[in-house]
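Complex shown without one protein chain; remaining protein chains in place.
Entry: chain A
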Amino acid sequence: MHRIMRRRGALAVATAASVAALAACSGGGSGEVEDSATPAAEETTEITVGYAAGSLDAYLEAMFDRVESELGVTVTPVVYPTYDDQLNQLPNQFAAQTAPDIILWDNAAPVAQYATEGVIQPIDGLVADAGVDLGAYPQALVDGWTIDGGLYAVPSYLQNSAMIFNLDVLSAAGVADVPTSVEELGRVAQQVKDETGNAGIVVLENLFHLTQYVLAFGGGWDYGRTIDSAENVEALQWLADLYGTGAAASAQQLGATWDGEAIAAGTAAMSDGGPWYVGFMAGSAPDVKYEMLPIPGADGSGVVTTYGGGFSINAQATDPQTAMDVVKVLTDATAQEAIVSMEVGFVPAMTQFAADYRGATPQYAAFTDEVLGSGRTLDYPLQTAEFGNALVSGFQALVANPGSTTAAELLADLQEQFGQ
């Protein structure tokens, strides 16, 4: 469908180019034709919206139809095959000045890097003029989109981190109750390994997932100010030690492309995850019993990262006001309600509609407004991609060569390279 729309978009551009070429060729023609063509061209405003193909496709198409009927603005989708493709292509598109006017992404992406480079624009003023009520969203979600005091997106859907427990594997290991602290988490992970041979914890080794363990220990990156904090060091060393005994393993080591596959296959008992597991487990492993809870924290309390998808506006957008009008329609109450009614598998960003999702999704019951509202933010260092690469490679080296280096040395090195 999107391919068709893209081709239609391309066709429209080609047609417009042909018309322009013809107009140029007939430059000596009568002024009447030019006069009648000009207002028609000005009547239709076109806004491009970039997003990754996936479960939001039908939902977004419906919302784009609303934009066209309510605002008379033509929305041209720029669809990336995958979210990874989107993140890989966006820098080049910004550099080539071909990035979409509006971008739907989540703030686990290097948003701070884009914001500080000035390629997306702060929209506080536009949001205020448009009358968007930011109080309708969990504060942590708004905070996650706020960089150096500027707001860089209007939230659309909410994501949060969680701990996923495969109850079948835990039961086979003789674990009756799921762990509620990191200490218990480590102990149970080892018990799973010893009793079943399976990994206790599976980790998809990237910045987001390693960050979840750092946050569970009470640490965090604080945009690069606290990379080598004692909590961060403790978290990474704890995880690396679990790898050393086989109690933790990477998704790759378990032959999975991501952690969910290992949980669904029962080759691991626990993983950090999020609401995206609900749809995946229902479709891929409907018979597997699992539970989704906040990540056990160092002090015994649950820890979640509250983040999510939002619409940002390109700093090079030719018509930021119209772009904001489009964003307002894409994030209004009707759009939020449709996230639940169209069952797209995402949690609406507005608190009142998140409650509707919770009511319809028993697995999500633990993630109350209070839990989500007090969630942590990711606060990656500004050179996010570079930091992520260095952190993951360093962590893999730490796991592969225990004793030759330590988490403290790794993070001290990263603090020097990427610290503020």
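What we mean here is this: a residue touches a chain if its C-beta (ideal position, glycine included) is under 8 Å from a C-beta of that chain, and two chains touch if they have at least 3 such contacts; residues count from 1.
The rule is short, and it goes like this: contacts and distances are computed from a predicted model.
Participant: Tell me the UniProt protein name of the chain this structure doesn't show, selecting from "Cytochrome bc1 complex Rieske iron-sulfur subunit", "Sugar ABC transporter permease", "Aromatic ring-hydroxylating dioxygenase subunit alpha" or "NADH-ubiquinone oxidoreductase chain M".
Facilitator: The chain we cannot see is recorded in UniProt as "Sugar ABC transporter permease".
Participant: Looking at A:Q252, A:T322 or A:T368, which residue reaches the missing chain?
Facilitator: The one listed residue touching the chain not shown is A:Q252.
Participant: Of A:G54, A:P91, A:G266 or A:G373, which sits in contact with the chain we cannot see?
Facilitator: Residue touching the chain left out of view: A:P91.
Participant: If the hidden chain were put back, which of A:P138, A:P320 or A:G388 would touch it?
Facilitator: Going through A:P138, A:P320 or A:G388 one by one, A:G388 is the residue touching the chain not shown.
Participant: Given the contact definition stated above, which residue among A:E117, A:D369 or A:E416 touches the chain not shown here?
Facilitator: From the options A:E117, A:D369 or A:E416, the contact with the absent chain belongs to A:E117.
Participant: For the chain left out of this view, which of A:L71, A:A366 or A:A397 touches it?
Facilitator: A:A397
Participant: Residues of chain A in contact with the chain that isn't shown?
Facilitator: Touching the missing chain: residues 88, 91-92, 94-96, 114, 117-119, 204-206, 250-255, 257-258, 385-386, 388-389, 392-393, 396-397, 399-401.
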